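Here the complex is missing one protein chain, while the rest keep their positions.
Which chain is which? They are A, B and C, in the order written, and residues in each are numbered from 1.
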Amino acid sequence: MPGNSFGTFFKITTWGESHGRGIGVVIDGCPSKIPLDEEIIQSMLDKRRPGKFAASTKRKEPDRAIIMSGAFEGMTTGTPVMIMIENKDADSKAYEPLADLFRPGHGDITYMAKYGIRDWRGGGRASARETAARVAAGAVAAAILKKENIKIYAYTVELGGVKAKARDFDEVGRNIFFCPDADAAKKMEKRVLDVKKRGDSIGGIVEIVVKGAGPGLGEPVFDKLDADLAKGLMSIGAVKGIEIGAGFDAAKKLGSENNDPITPDGFLTNNAGGILAGISNGDEIVVRVAVKPIPSISIEQQTIDGSKAQRTLSIKGRHDIAAIPRINVVCESMVAIVLADHLLRQNAVSLT
Amino acid sequence: MPGNSFGTFFKITTWGESHGRGIGVVIDGCPSKIPLDEEIIQSMLDKRRPGKFAASTKRKEPDRAIIMSGAFEGMTTGTPVMIMIENKDADSKAYEPLADLFRPGHGDITYMAKYGIRDWRGGGRASARETAARVAAGAVAAAILKKENIKIYAYTVELGGVKAKARDFDEVGRNIFFCPDADAAKKMEKRVLDVKKRGDSIGGIVEIVVKGAGPGLGEPVFDKLDADLAKGLMSIGAVKGIEIGAGFDAAKKLGSENNDPITPDGFLTNNAGGILAGISNGDEIVVRVAVKPIPSISIEQQTIDGSKAQRTLSIKGRHDIAAIPRINVVCESMVAIVLADHLLRQNAVSLT
Amino acid sequence: MPGNSFGTFFKITTWGESHGRGIGVVIDGCPSKIPLDEEIIQSMLDKRRPGKFAASTKRKEPDRAIIMSGAFEGMTTGTPVMIMIENKDADSKAYEPLADLFRPGHGDITYMAKYGIRDWRGGGRASARETAARVAAGAVAAAILKKENIKIYAYTVELGGVKAKARDFDEVGRNIFFCPDADAAKKMEKRVLDVKKRGDSIGGIVEIVVKGAGPGLGEPVFDKLDADLAKGLMSIGAVKGIEIGAGFDAAKKLGSENNDPITPDGFLTNNAGGILAGISNGDEIVVRVAVKPIPSISIEQQTIDGSKAQRTLSIKGRHDIAAIPRINVVCESMVAIVLADHLLRQNAVSLT
Partner (left out) sequence: MPGNSFGTFFKITTWGESHGRGIGVVIDGCPSKIPLDEEIIQSMLDKRRPGKFAASTKRKEPDRAIIMSGAFEGMTTGTPVMIMIENKDADSKAYEPLADLFRPGHGDITYMAKYGIRDWRGGGRASARETAARVAAGAVAAAILKKENIKIYAYTVELGGVKAKARDFDEVGRNIFFCPDADAAKKMEKRVLDVKKRGDSIGGIVEIVVKGAGPGLGEPVFDKLDADLAKGLMSIGAVKGIEIGAGFDAAKKLGSENNDPITPDGFLTNNAGGILAGISNGDEIVVRVAVKPIPSISIEQQTIDGSKAQRTLSIKGRHDIAAIPRINVVCESMVAIVLADHLLRQNAVSLT
């Protein structure tokens, strides 16, 4: 089975390459009569646009979302919603010197090994540009969740080793790093500028919190809510680790510390991250993802070419220094898609 | 879509509850002519049997695997392989006092919220006993991988805060914790006995390494190899975190440190954990999972009952102190299942 | 993807061979709190038992359904329902002379071509015995449909060239052919006895009618209700043709004859067979299937053996003369499974 679909009932299928004619997504399974227009999608897409900061790529795609099908007079019709984003500012010439080189940390070498052919322009299908299609789908998922008063927050809790201590949600929108800690945001800025100067790149950690999801979402024993969140988030290119609730800290705790005591008013703690035995328990759902540094750096690196000869390369293209904060809305979107899917799945078996 | 199947081409569907008539798995998609008999499955199942140590449950299930279909004269036939394990030593009486209580850290409360009915005997479907079916399927997956000389190692790298420093694979089979560090194993033993005395429980970290997998496994952009590993492993009850390669450490690294330089003889480092852009790169695949402490403890805990009244409980049943090391072979099995599935998927598109 | 699962939300996976340890089915996606016990399943299974008539095989399986999981105190729990039927009266010796022969009209030759190995005992996986698992699943589907007051009738409208003219539903249960026309049933009996004497076999046509299904079931453009019915019914071994409503007669009609006029009280005719554009229209759903004659006959036939040498064979085993009427409940079951699946699917997107 091919791998470009995600979800079962709210099912998305993405297509497109970085420098081809465009990218897009077909959403099959969106219920009818959900309010949907291009502005709703655009406002989500705008969160992943570059250009706000020195850390960002200089590629300037307008990234205009076009709804090609599935909506009529501002409402979904129950038929597939296809959203397309045309590629306008692709500059393939910058990639010509790389056409026969495998960039370290990128998928160049594995795509070639797997398919025996490779669209090297801008990283082809393996480009982070593919995530714009996920965000477009995420906007539709969010429109469904809105009906159920479910809200998702994605914010930066670590960047280049700088950790956020506070969790001030109001602060998130005020700084360019979507960081819930104003002091940490300032240190992050200093760190980014320093790394940029050296031609290097950095990683970090994004935390995603879901508020308003009732209990009962998740389909044991394999399509558990945490399992599907893990898959959805790990499928984002730069992600190398996932935690639910206490996560890796749970490995160090005693059972008496890690269990969340239950009271008539709810749980006293939330080490579970809102999920027990793969099913949401009504508490906040808490997930964290580890984001690796952007592999494209101008520092010289060792690699090979298509004929396996040793080469060096230094990448001068238009690249971000960090996937954060542009990746945050991608994480938010994947979580929205997983929740919308599980909402419909739970709905299916709720016979009256 | 219901959630008790995993995989696409090598597809497993598990069934059964802890104290029902039995548990089992249907494997659909196993190629024909793979050598298979009950001994092959049994030897894998025996790795998750309790009783080797004070840390383990006293439930003594013989766990005899019966191949009900799909094999003929010692070979698979290409038809579904159903493997059944009957429940013999279920003691539901011990659970009667818990029938109306929601055990903290367990799925009791979420199963009730989701389904409105609950087989409370032994945790029902949410019991760790369900993982025996995964291990039976893992044995079949391993039989396929064997044909391709792919081997999987799962071992304990942290238990109750005690970390393994060495990675001596020969040592793994010599100690009861499947730990690759003899010194650490001794400290783990001390730690476990201490915790047991206090009626508490502990968690830890399991590392899984795959040797011999060639490049090309994984189906971007959603069914990436790391994404499917994350889902498979996160779907195991006690797992709360997943890392690939450098994992959460990658979030702290510079791009110049994290990128694995490429030479004609392979990669110089393996921060990628053997996976680039969701496709295996031919290097060792490295995954780690965070395992939470067993939630059943004899220390008194706060909870509620079915009518939402505040209650306390202290669990005296036959429980493990730690999911490790019995969970190790479950992790190994899930990794084997993911790899077997991706091997067949890659095979499908390899037209000659 | 392997092919032993059917349905998406009410998803069944069957396993087992004719002369192996047993056969069975895992039903994943059955909603919780549906009344279910072994008697409900048994009464459906009893409809496909042989022995009522000279036309039937002499194999006498008690076919006792055992619910292995998914039900607790007479109700489904939302977890997988596994139903098993053990093989008790398998007589493999009768098949030994056939072990190296490919029976004409059977799957012997194609299973060997596909899998390179073959469980020749009783036809293995290709045996009609496999359909008992479908009937067990059909009983569970029917239990769901019952909640919605949906009822399915399957009856014989043609056997060995003898056609039923009447559609007297009360008559169906009164004759051994499940024929809605008492006169035709008598002629069918005569025809069957005549064919039996000559060592030959016959086919016929089964009609299935669904009453009580509301409008809105079916998922265009591929999982249309008629498309899924066609697949489910065509997947039954002996079926070679499917018609919905007017079926092949529609090919001969004018548009003005074939269109069903719409009035405030419903449709004036039902050439559509209750399905328009793949979605149920609230009228009776009408399907017919063409059933080929049983391929096992005692008349001598030409065939080859495993080494491709020309051979003849005459099959003397315990075989039916016609798949009808035992196949009727199998058709009924597949229709029930398709409807239960589409009911849940429609439920999923019915947000309030």
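Here is the rule we use: a contact is a pair of C-beta atoms (placed from the backbone, for glycine too) under 8 Å apart; a residue touches a chain by one contact, two chains touch by 3 or more.
What you see is a predicted model; the values in this text were computed from it and never measured.
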{"item": "Contacting the left-out chain in the complete assembly, out of C:A126, C:A154, C:A185 or C:I285", "value": "C:A126"}
{"item": "Among A:T14, A:S256 or A:S333, residue touching the chain not depicted", "value": "A:T14"}
{"item": "Those residues of chain B which, in the complete complex, touch the missing chain", "value": "1, 8-9, 29, 31-32, 78-79, 144, 147, 220, 344-345, 347-351"}
{"item": "Touch residues of chain A, complete complex, unshown partner", "value": "1-5, 8-9, 11, 13-17, 20-24, 26, 28-29, 32-33, 66-70, 72, 75, 77-82, 84, 114-119, 124-125"}
{"item": "Those residues of chain C which, in the complete complex, touch the missing chain", "value": "1-6, 8-9, 14, 102, 104-107, 109-111, 113-114, 125-126, 130, 158, 160-161, 195, 200-205, 215-216, 218-224, 226-235, 237, 240-264, 268, 271-273, 275-282, 290-297, 299, 301-304, 308-310, 345-346"}
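Here is the rule we use: only the chains that are shown with their structure count from here on.
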{"item": "Chain centre separation in whole Å, for chain B relative to chain A (CA means)", "value": "26"}
{"item": "Multi-chain contact sites of chain A, meaning residues that touch two or more partners", "value": "1, 8-9, 220, 345"}
